[in-house]
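A single protein chain has been omitted from the complex, and every remaining protein chain is retained in its original position.
In this document, chain identifiers A, B, C and D correspond to the written order of the chains, with residue numbering beginning at 1 in each.
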Amino acid sequence: MPSTITLPQNPPPLKAESKNLDFYYGDFKALKGINMPVYENKVTALIGPSGCGKSTFLRCFNRMHDLYPGHRYDGSIHLYPDEVDVLHKSVDPIEVRMRISMVFQKPNPFPKSIFENVAYGLKVRGERNRSVLEDKVEAALKGAALWNEVKDRLDDLAVNMSGGQQQRLCIARALATDPEIILFDEPTSALDPIATGSIEELVGEIKQKVTVLIVTHNMQQAARVSDYTAYMYLGELMEFGETNDIFMKPKRKETEDYITGRFG
Amino acid sequence: MPSTITLPQNPPPLKAESKNLDFYYGDFKALKGINMPVYENKVTALIGPSGCGKSTFLRCFNRMHDLYPGHRYDGSIHLYPDEVDVLHKSVDPIEVRMRISMVFQKPNPFPKSIFENVAYGLKVRGERNRSVLEDKVEAALKGAALWNEVKDRLDDLAVNMSGGQQQRLCIARALATDPEIILFDEPTSALDPIATGSIEELVGEIKQKVTVLIVTHNMQQAARVSDYTAYMYLGELMEFGETNDIFMKPKRKETEDYITGRFG
Amino acid sequence: MAIAPPDAIPNPTVPLSLGGEARLAEFARLKKARQRREALIEGLLLLAASVSVLTTVGIVYILIRESISFFSHVPLWDFLTDTQWTPLFDDAHFGIWVLMSGTLTSSLVALAVAIPLGTVIAIYLSEFAGHKTRETLKPLLELLSGVPTIIYGFFALLVVTPLLQKIFPELPGFNVLSAGLVMGVMIIPYVASLSEDAMRAVPMSLREGSYAMGSTRFQTAVNVVVPAAFSGIASAYILGISRAVGETMILAVAAGMQPTLTFNPMEPAATITSFIVQVALGDLPHGSIGYQTIFAAGLSLMLLTLCFNLAGYWLRKRFREAY
Amino acid sequence: AQAQVVKIDGSSTVFPITEGVAEDFQKAKKGAVKVTVGISGTGGGFKKFCRGETDISNASRPILAKEMADCKAAGVEYFELPVAFDALTVVINPRNAWLKQITVAELKAIWEPAAQGKVTRWNQVNPAWPDAPIKLFGAGADSGTFDYFTEAINGKSKASRGDFTASEDDNVLVQGVSSDINAIGYFGYAYYAENQGKLKALPIVNPKGQAVAPSEAAVLAGSYEPLSRPIFIYVNAKSLAKPEVKEFVEYMMKHSAKIAKEVKYVPLPAKAYTTGLDHLNKGKKGTVFGGKNEVGVTIEELMAREAAL
């Protein structure tokens, strides 16, 4: 079944684009021919019922699946402006991950200090200069709206913070390396409403600087934070369009059923 | 906030009743002053958002919490006709459990043969007579609509059956001892739709003989199988009434919000 | 081992000016370079992992090499059927059964202590004891396995044997019984600790199922927990058996090293292990038949433990935890 | 650079003496010379000695023809220096009231290879003795004690029954005999002397028909026969070129008498030690026993032979 893709009238510059993307967990085909644009400095939400392949799709962008044997990509995801295909086998997944950060469902700070958590991406990139590190950590923590809360205890263990703070820390960690895209996989599903609110706000802010791709199972959240929405079902992209359109006048019956809660 | 309890016009005989039931996990008060009737040979469904205390309440009936240190009851659950308070500390929890069976969320057959699984409760009750055991096992398996599928392989290991069969086996195990009440804690949440359907059917049948208390997170299921429904929220019983009433004309806004999916 | 960081910080690492094939080639080059480093590390790690294999190969090689020379002097048939073991005497006999009988008898005595006690302790700790009790008693029990075995040996000889002689006045000063009993106590923690781990790994839902049927702790333990944890418990037993069969110093010190073909624990006996140290204690004239004898004995011991380990492997495969 | 180490190995019987000398010597040299003393049994000691692995070998019997050949093949020449006399002691449990003395023939009946599995009760040896099981304890097959005892009793070195508790560790034997009323065992006199409370030494009927218990006097008088034996050290002639070895051996010859007494052996007359030194200085190598384990050599005979080298 072909996807219903409604491109915006004046499309913003493309940041990435998946082309005929199939994905296999061993013999199981979890993604089926996904074609989808990702626009620069916009938030794109992936929605769909549990098991439809949202996370699978998201994790293709930073080649997270490479960590597990038997996981296989087919097709391509092009990154703009240089148009490199991140799934191409000559491309080092580590390089891809250096350009595309990720924030996970459950906050997963390293059991290290707050400072070291944020600085980690920089260290991996070879940055050793302490003052550069300090500046970038501060900027990232400010960007993640966490600086005021933690500036006096940068050496405390990150795992002793609250869930919401931990998730913001993970966002700071992802921001610190100036990525081109940040992937969010249900970043608020382990958080309470207040923490959720602050993360949503944050996503709205960081899109000034970086392109965001976010998986969520919460329709309201998708509606609140995203500019574009993709509805997936059974490994296929059913519908893609501007968020307002998708939620107000979905083109497909399936999308409408899902959005109105009649199903799922 | 007082519960909204709508008793039926011609109430059937009471089988059990919780009175001012509080429950504590250590310092955390998980149940707050629950008063609720359970009618004989009826199915009562407990619904409510995750974490509201449904399982906690259910497990008070067979004193399952006694297995863990620091879990504390306050209040009472009376069992009729003899009006014994199952929570009273002079009452032996083992005796309570012999009168009130339970079926769990995940099928949990013992690593024994099918026959021995079903016969287990009888053996615990001191039954040694092989022919009595055989008769009762057969009756229970028939009651759980499993007899035809397994009668030729009663000596096979129970863990080699499918999930749905295993859950029906657990029901047979619970039925075999002629309990007065059977508690179901989300018995179908680990099963596929077909297995779910057969379990729901089964619940409808066994209520001829035994009183059923069932926890479910699936509104449709509650509507389909139960005669009475209790809606719980944050450890409190919000509303109790006949299932039709609760689903058609809930008395409280919260109940309505939950049932219509506006929340949760 | 510090890994050189990827060359540049700004993204992308490959300049935008490059295009098409050249670009991909540059990517491939970078990837290769990193993969070489990683492959080198992986190789080193693999090397470390194979040390254990080399150890086994070394053991097997040494045992077999010396045993081959041994069996060129002593017919295998004699080795297996002779009822005397006097390899260093003028009238040399090489009946391994003499040592096997000692090994088996002492192991049986030890296991008769360790397996029931260890199992009961495991059941108690996992199903009966409260959290606090378990967390204090289990470590305390595990200390038992930390005592050097030579000390157990003297304990058996100087404390336990005299006590036993009060009960059995006929008991000789060196006997398998006393050594075996002490060895059993030494093995208890191995059996108990591993069995308890296996029992505790049984999911609570299974226990709840049993309790919900109205069973007691004992009924739950015996009918549900133990069968569910069977393969883990079997591994614990196998480890206990390997320990018993391979224990050396307790037997060397307290069991008398008397090579007689007997299964009576009330008598002194030599085991494979105690024979090896006994010879090692004295002389090891490299290349002599005496030297080769201990390797032949060692090979028999190795085969014996291998049998048990294979049995354990099979048991684990056959009775994988099914919950 | 390897430190200067004097390597000694061999007999457990001789060990206490060598160990004592080593201890005092190292103290006297303030740790500049290191001495290791191993216990491999006489036979094991000679194996290493004749491969040139040790400087000095302790021996509780003379070097045997086969060992001489080994040494020769490896080009190892040696000096033979007696250091003391020992009374190989046959012990029984102190509660054993019926055994007063024993003859060599009776010992042979108990210990000969043919007795294995057959002679298991005391009355099988001598009908006058009770119908009780015999519990046997003896030196391990690598020890000079075993060689000497089997030679003296059974007439052939290493010819013994095998079903007894054998140990290189004499204390194991002490423990065994002292805890069993039906036990009989044998080892060096020193171990008996230290454990007199736990053991009873059995008088042996000597070739002259007298029952003699082991004692310093009996050894000196030559009446504790055939179980009196000289014990030796053998010194590698090449090693003697090393100053520390030479120094050690000289020190040993001067102090053996005192230490032998301390560890309950019978010291040789002072002349024996000076003769030994003499041999060293004059380069008189070799053995006076001709590769045979002779039984019943008395102190005088030994002195005479050594003097004649």
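Just so it is clear, a contact is a pair of C-beta atoms (placed from the backbone, for glycine too) under 8 Å apart; a residue touches a chain by one contact, two chains touch by 3 or more.
One rule holds for everything that comes next: contacts and distances are computed from a predicted model.
Asks: Absent chain per UniProt: "Probable glycine dehydrogenase (decarboxylating) subunit 2", "Phosphate transport system permease protein PstA", "Cytochrome o ubiquinol oxidase operon protein cyoD" or "Phosphoribosylformylglycinamidine synthase subunit PurQ"?
Replies: UniProt lists the chain that is not shown as "Phosphate transport system permease protein PstA".
Asks: Which one, D:71, D:134, D:190 or D:302, makes contact with the chain that was left out?
Replies: Candidates D:71, D:134, D:190 or D:302; residue touching the omitted chain: D:190.
Asks: Which of C:185, C:233 or C:269 touches the chain that is not shown?
Replies: Within the whole complex, the residue contacting the unshown chain is C:185.
Asks: In the complete complex, which positions of subunit A touch the hidden chain?
Replies: 62, 64, 67, 69, 94-95, 97-98, 101-102, 104, 106, 108-112, 120-121, 123-125, 159-160, 170, 173-174, 177
Asks: On subunit D, what residues meet the omitted chain?
Replies: Within subunit D, the residues that touch the unshown chain are 1-5, 7, 9, 15-16, 18-20, 22-23, 26, 30-40, 169-172, 174, 190-191, 193-195, 243-244, 259, 262-263.
Asks: Name, in rising order, the residues on subunit C that touch the hidden chain in the full complex.
Replies: Missing-chain contacts on subunit C: residues 1, 3, 34, 37-38, 41-42, 44-53, 55-56, 58-59, 62-63, 65-66, 116-118, 120-121, 123-125, 128-129, 135, 137, 139-144, 146-152, 154-155, 159, 182, 185, 188-189, 214-219, 221, 238-239, 242, 245-249, 252-253, 273, 276-277, 280-281, 284, 286, 294-295, 298, 301-302, 305-306, 308-309, 313.
Note that only the chains that are shown with their structure count from here on.
Asks: Can you compute the centre-to-centre distance for subunit A and subunit B, using the mean CA position of each chain? Integer Å is fine.
Replies: Going by mean C-alpha positions, subunit A sits 41 Å from subunit B.
Asks: Approximately how many whole Å separate the CA-defined centres of subunit B and subunit D?
Replies: 85
Asks: Could you list the positions in subunit A whose residues touch two or more of the other chains?
Replies: Nothing qualifies.
Asks: Provide the list of subunit C residues touching at least two other chains, using ranges where the numbers run on.
Replies: none
Asks: For the complex, which residues does subunit C have touching subunit B?
Replies: Those in contact with subunit B are residues 130-131, 203, 205-216, 219, 223-224, 227-228, 230, 322-323.
Asks: Of all residues in subunit D, which touch subunit C in the complex?
Replies: 39-41, 43-45, 47, 113, 116-117, 135, 140-143, 150, 156-169, 172, 175-180, 183
Asks: Show me the residue ranges of subunit C that touch subunit D in the complex, using the header's touch definition.
Replies: Residues 84-86, 88-91, 93, 157, 161-162, 165, 172-174, 253, 256-260, 268, 278-279, 281-286, 288, 290 of subunit C touch subunit D in their complex.
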